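What follows is subunit A.
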Amino acid sequence: MRIGLFVPCYVDAFEPEVGIATLELLERFGLDVEYPFDQTCCGQPMTNTGCHAEAAATEALFVKNFSGFDYVVAPSGSCVHQVREHLTAIPQTDEVKAVRSKTFELVEFLHDVMKIEELPWAAFPHRVAYHSNCNALRGIGHARPSELNRPYFSKPLNLLKKVKGIEIVDLARPDECCGFGGTFSVFEPAVSAKMGYDKVTDQARAGADYVVSADSSCLMHQKGCAERLGVPLKYIHIAQVLNGAAA
Partner candidate 1 sequence: MSAREAIFARLKANRPAGDYPLPAVPDFAPLVGDDLVAEFAERLARMGGRVERAGSPADPFAPVRSRLAGAAVIASAVPEFTGNRDLRAAQRPQDMADVDVAIVRARFGVAETGSVLFTQDDLIVNAVAYLAQHLIVLLDPADLLTNIQAAYRRPEFGRSAYAVLHTGPSATADIEGVLIHGAQGVRSLTVLLLQRKIQAA
Partner candidate 2 sequence: MSEELQSREREGVIHPEVRARSDESERGPDGQRLQHAEAASKPIRADAPREPQPRGAKVKGNRPIDQAEAAERFLAAPLHQKAHDERLWDVRKKRDTAAHGIPEWEELREIASQIKAHTLTHLDTYLEQFEAAAKANGVHVHWAEDGAAHNRIVLDILQKHGAKSLVKSKSMLTEECGFRHFMAANGIDIIETDLGERIQQLDDEEPSHVVMPAVHKTRLDVADVFARTLGTDPDNDDAHYLAESQRETTRPLILKADAGLTGCNFAIAETGTVVTCTNEGNADLSGNVPPLQIHSIGIEKIVPKVEHLGVFIRLLSRSALGSPITQYTSHFRGPRPGTEMHMVLVDNGRSERLGMEEFWTSLKCIRCGACMNTCPVYRRSGGLSYGATYSGPIGLIIDPTFNKRKYSTLPFSSTMNGSCTNVCPVKINIHEQIFAWRKVLAEEHQIPLLKQGMMKAAGAVLSRPAAYRAAIGAADSALRVLPRFAVYNPANTWGKKREMPHAPRQSFHAWYRQNRMNKDGQS
């Protein structure tokens, strides 16, 4: 199985360890992982701001880079949601449609496609608050959102439960948005930061040592808020935990 690894721009620039962990984790399962070297971004900053025309060239480049793989895997629910739901600024050729439908977020790829059963190398003996990125939760169906009267499930927690020693703590508002929201974080900084402060406060009060998420963007925002508040929480991507990061 040929896997195209998509490392979103945030991860590439700020959290290379997340990209490395994703690559190594996929390789642990014997997958043939390629990293198309000319990749940049999924186009989300532009489309989320309404600027679809401005996203078209970036979307075309994405498709060019990731065409022909059996699966495209990325450690970001938000970027995968963009590709799957909103990569529409360019003509929807069969090639484009194929790339969009084959793009998976890492957790759902491991959970639904690989159906992995164990992670013998992974141990994380810490108290962890899990943060659901909203696009991962409500956009691509990582878990049952608290609003819906449907049977409970959570793909990321199913995976984390296979990690030795991990203890998941409960948040007061488990799937409340942390306020990152892409360009929202810059254009509405006061509300965005307040949402982040509230999220960090909730995590700290729940007794967490670490916050784990499938999205580096939310983590970057929350980490920035925690540092400003002086809250000693640590933030780590789920790829790193599943790959056996010792913290």
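These made the cut because all candidates are chains of the complex that A comes from, given by their letters.
The rule is simple: a contact is a pair of C-beta atoms (placed from the backbone, for glycine too) under 8 Å apart; a residue touches a chain by one contact, two chains touch by 3 or more; residues count from 1.
Bear in mind that the values here come from a model prediction, so they are computed numbers and not experimental data.
Here subunit A touches, in this complex, candidate 2 (chosen among 1 or 2). Within the complex formed with candidate 2, the subunit A residues making contact are 7, 9-20, 23, 34-35, 37-41, 43, 45-58, 60-61, 86, 134-135, 137-139, 145-150, 170-173, 175-177, 179-196, 198, 201-202, 205-207, 220-221, 223-225, 227-228.
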